[in-house]
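Would you mind keeping the following structure in view while I ask a few things?
Missing here is one protein chain; the remaining ones are kept as they sit in the complex.
For chain A:
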Amino acid sequence: MNMWFRVTQKRSVIGLPKRLRETALALGLKKRGRITYHPVNRENAGQILTLKELVEVQIVDKPLERHQETLLKRRPSGYTVEKPANSQ
């Protein structure tokens, strides 16, 4: 079974020790709200636990692309197009 960590950076690394900042960078976390995916293994788990005060973690089956994440966040438009206007 495929398992991925979905890591969301919740807290900034400003003012924190270099080791923590570099660990965050290693996980691809550059600023708050950034979401990255990592396969479940010892190395990634250890890095996430190093940043346990700064991140939120979920377990997912497969990673999403960044533009797919953006689409998930987007507010629903409030309407659906049943058919195009020029479909006669």
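Rule of thumb we're sticking to: a contact is a pair of C-beta atoms (placed from the backbone, for glycine too) under 8 Å apart; a residue touches a chain by one contact, two chains touch by 3 or more; residues count from 1.
Here is the rule we use: contacts and distances are computed from a predicted model.
The chain not displayed here is annotated in its UniProt record as "Mitochondrial 54S ribosomal protein YmL31", chosen from "Vacuolar protein sorting-associated protein 45", "DNA-directed RNA polymerases I and III subunit RPAC1", "Mitochondrial 54S ribosomal protein YmL31" or "Alpha-1,3-glucosyltransferase".
Seen from chain A, the chain kept out of the figure touches residues 1, 3, 5, 10-11, 15-16, 40-42, 45-46, 48-50, 52-59.
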